[in-house]
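Of the protein chains in this complex, one is absent; all others appear in place.
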Amino acid sequence: MRHFVIVGVLVILVAALTYVGLNYMHLMPAEASAQSIPVDWLWNLDIDVISFLLALIIVPIAYSLVVFRRKKGDATDAEHIEGNTSLEITWTIIPLIVVLVFAYLGAYTLGEINVVDPSANEIQVKAIQWAWSFTYPEGFTSKELHLPVNKQVVLKMESGDVIHSFWVPEFRIKQDVLPGRVTDYRITPILIGNYMVRCAELCGASHSYMTAPVIVSSQADYDAWIAAQKASVASAGQTPEGRGGQLATSLGCRGCHTIDGSKLIGPSWQGLYGSQVTLSDGTTVTANDAYLIESISNPSAKIVKGFETAAPMPKFDLTDVQIQDLVAYIATLK
Amino acid sequence: MKKFFSSALWHGLLWQAIGWALGASFVTLIRVLMGLKPFATFGFTEPAWVFGGLVGALSFLGGSGVLTDWFKWAKGEETHENHQDPDGWEKFINISLDHKVIGIQYTMAALLLLVVGGIFSLIFRTELASHGLQFLSLQWYNTLMSLHGIVMIIGILLGISGVINYIVPLLIGAHDMAFPRLNAFSYWLAPPAAILLLSSMALGGFDTGWTGYPPLSVRAPVGMQMFFLGVIVAGWSSVLSALNVIATVLRMRAKGMTAFRLPIFVWAAIATSIIALTATQEIGLSFQLVMFQRLFGMGFFDPAKGGDPILFQHLFWFYSHPAVYVFILPGLGIISELLPVFVRKPLFGYRWIAMSSLGIALVGFLVWAHHMYTSGMNEYLRVPFMYSTLLVAVPTGVKFFSWVATIWRGKVTGPYPTAFLFVLGGIVVFLMGGLSGPPNATVATDLHLQDTYWIVGHFHDTLFGGYVLPFFAAIYFWFPKATGRRMNEALGRLHFWLMTPSFIVLTLLMMRIGLLGMRRRIADYDPSLGFDPYHLVMTIAAFIIALSVLIFFINFFRSITKGEPATGNVWNSRSPEWQVPSPMPAHNYEQPFEVVGEPYDYGLADSVYVKFAEKKTGGRN
Partner (left out) sequence: MEHLNKSEALRQGVLVFVFLAVLSALEFFVAIAIGSVTLLVTIALVKFGLVLYYYMHVYKLGATEDPDIDQHSYAYKLTTSRLGLWLFLLSDSFVFGGLAVSRFYLLGMTRPPLNQILGLGVTSVLLLSSFCMNRAEVSMEHGDRKNFTLFTSLTLALGLAFVAGVLGIEWPSAIAEGVTPSASAAGAIFFMMTGMHAFHVITGLIFLIIILRNGSRGLYSPEKHWGVEAATVYWHFIDVVWIFFYPALYLIGKIL
């Protein structure tokens, strides 16, 4: 009996220390969405139970190994205890009740996460290898996701190629983005700040780099940003290079081609126009209109040296005018 | 060397190469005749590589000679009933029908694959030590990461077959497995499967992870197909091996060995075999469907043709979730089997532990969709799968509590034998894996945890604690039975104390950064997240683990010839295989035994488990 009392006290002590320690470490990132609150509530409950169970198993094993270890000169076997049915039933029934409670709580928190605000904003999300683009109700497309704080938004997400997954760690929720089907991501940001959406489902070579900024701002700042975007879209739409720049964003070209000279999956566009390009077969060509038009409409026709093993660029369904707009845009990137 | 070049292994490899070339050339010839493009990026076209790979695998089997007896049967010829193996090491690279030789073949193949998979992980672990790309390309990172997963999985499957093959017939008093030729066949499927898998590296690799989700896997290079073929061939190995185990346990037991007098490991072997026998077919099927989608444009998973990528995930996880129970049940069985020997007490609640294995196996069939909470499958499916998944915690809990009760008041002799250390390490690490499980089961928390490093830490703990550490315990424990010598204890302890703490650090850090936003399967991470120091420590831990494995191998190979002789009952075990001298003779027990008592009656002076028949008088004896 004495042993059980000591072990009992130790279990409670170790469990409490584990719990305090784990909480002190701040296991989760900031809570930036209304949905993160029920998730973290359930998570903290998990941590309670985990701390207790860890102590409940480890402490008696350690205690027994130390206290009941074989004494010098003792060659006999230990006590013949075959089992105890009521004990077995106890540690079947109690965990059963605990897991049923947890399953219930899991369903309950899921319900809280899924609460629908009928007046939620709707933003279209398009994911392709390896870029996100966001089309706002106002009719323009951006590489950034801007959200007003304390207002529910529903993202209508679809993939153009393989499966991706939309995850902002601070929002807690994650949802796969599928080809040929629209999935919903419903979120209510509650904390102003800059976050990152990170693709969480392996989607090929540049999966690691498939991120996009998520900016949660006050309603006023949000409205100002929307207005500014609309104005710049309107002015950009006047010129071929402006339209080309918008296309480069909405199609996700810049997921692979940078405009600052750095190397991603494809060659950078900076200083590309008019330059001498060395191809994989060793020949060089001038990056003139004809070359760029061919490379956009038939991406695998000529491969630039150093990009042979990169994932091939997909074919886009573009009109001739769109292609010319893109070329005009590329020509501006000196 | 001469022995190697006349071995079944060498002939198999040779024929695999020949078959591969012939198969690929055949398809290419047909393509030429049909006016199709004969060659592509990787030399042959994809159909040619696939057909060649298939013909190559079959040629291996033909060339190695493992089919010879069956061909004779088909032709109506008699075959030898008593197969004799040569005495030397060469029996391990030749066809043997002896379950002990096959068990060792499996174990060695498993160790080899685990090392290969471990080397892959060291390479990309080093790449991850700091942010940015150091020396790997994105495609190579993804290929190595994917291969690490599948090579380890197949290594584990072979290791399980190894332990089961070696020990189950001995535990139940059988002279061999029920179907010795099928047993050899199952084993000899493994080498061509491994070669197919590894050949994917030469064919552009594959960047999908071992899960191979379409549509990504439909777009990957030809290496993808080699991965699919390799898994299908290895899957058949697992299926047929499981079939053999079930038939053996049902049909080959010694007299008096009733269900509840079976050694507990046999229960685990049965539970694991039930899953492997049935569910494995679904991963084979799912991969086959993707293969055909790639080859013939069949749109099973192509939304443009009315297909659905989610269907793949259902088929895939119907096996691949129960598969983790295939991996861990034998490991947990080893823990339950060895604990009583070392604590000198009966196994606490024998029947409950036996039933919990079956319980885990059966509930395990109903939980697969918990991998798909975020996948976009029908939302209403998430809640029932949450309930079924959490239910697995109940039989798993029974095992833990019973182990604690078994250890309680047990008398362990210090210093602890290495095998016991690994058993304890297995319990602790598996406990960490188990406790990090329920947050993934409840949907709300899993929406955050899915596809993060938290998950990576979680399943590495379950597999390491549930399989790898018990597997080492089994090797240290049964090594004397196979060789008549012991492994060195000092080196063994060093192996344990280097490996287990490093591993715990490694996975705890994985979980830590996963919660904070580290995704799984990424070649590079955002430096602004501040994960660099964590990754550096994890990389160092990984290299310490590698060092410990190196020490294990030195100990292992040294002990085969130079280990301390141990022909008797070194562990003072009650189990039948320790009642006869080591190493075990070719046809197992010279005298059959009868089971007359309970298997784990430690502490009961006059209790007997097995009684050997009297030696027959007359004759040479």
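A few remarks follow.
Read from first to last, the chains carry the letters A and B; within each, the first residue is number 1.
Heads up, the rule we're going with is that a contact is a pair of C-beta atoms (placed from the backbone, for glycine too) under 8 Å apart; a residue touches a chain by one contact, two chains touch by 3 or more.
Just so it is clear, the structure is predicted and the values come from calculations on it, not from any experiment.
Among B:P47, B:G284 or B:G457, only B:G284 touches the chain that is left out of the view.
The omitted chain makes contact with just one of the residues B:H175, B:R351 or B:K611: B:H175.
Within the whole complex, the absent chain has one touching residue among B:M298, B:L547 or B:V570, and that is B:M298.
The missing chain lies against chain B, touching residues 73-76, 175, 178-179, 182, 239, 243-244, 246-247, 250-252, 277-282, 284-286, 289, 292-293, 296-300, 302, 305-308, 311, 314-315, 318.
Rule of thumb we're sticking to: only the chains that are shown with their structure count from here on.
Annotation: 31 Å between the Cα-based centres of chain A and chain B.
Per the touch definition, chain A reaches chain B in the complex via residues 25, 27-29, 38-39, 42-43, 46, 49-50, 53-54, 57-58, 60-61, 64-65, 68-70, 74, 76-84, 87-88, 91-92, 95-96, 99-100, 102-103, 105-107, 109-110, 112-113, 161-163, 165, 167, 169, 172-176, 178-181, 183, 196, 198-209, 211, 265, 309-311. The touching residues of chain B, counted against chain A in their complex, run 137-139, 142, 207-209, 211, 213, 215-216, 219, 303-304, 309-310, 343-346, 348-352, 374-376, 382-383, 386-387, 390-391, 393-394, 397-398, 400-405, 407-414, 424, 427-428, 431-432, 435-436, 438-439, 441-445, 447-448, 450-452, 512, 515-517, 519-526, 598, 601-604.
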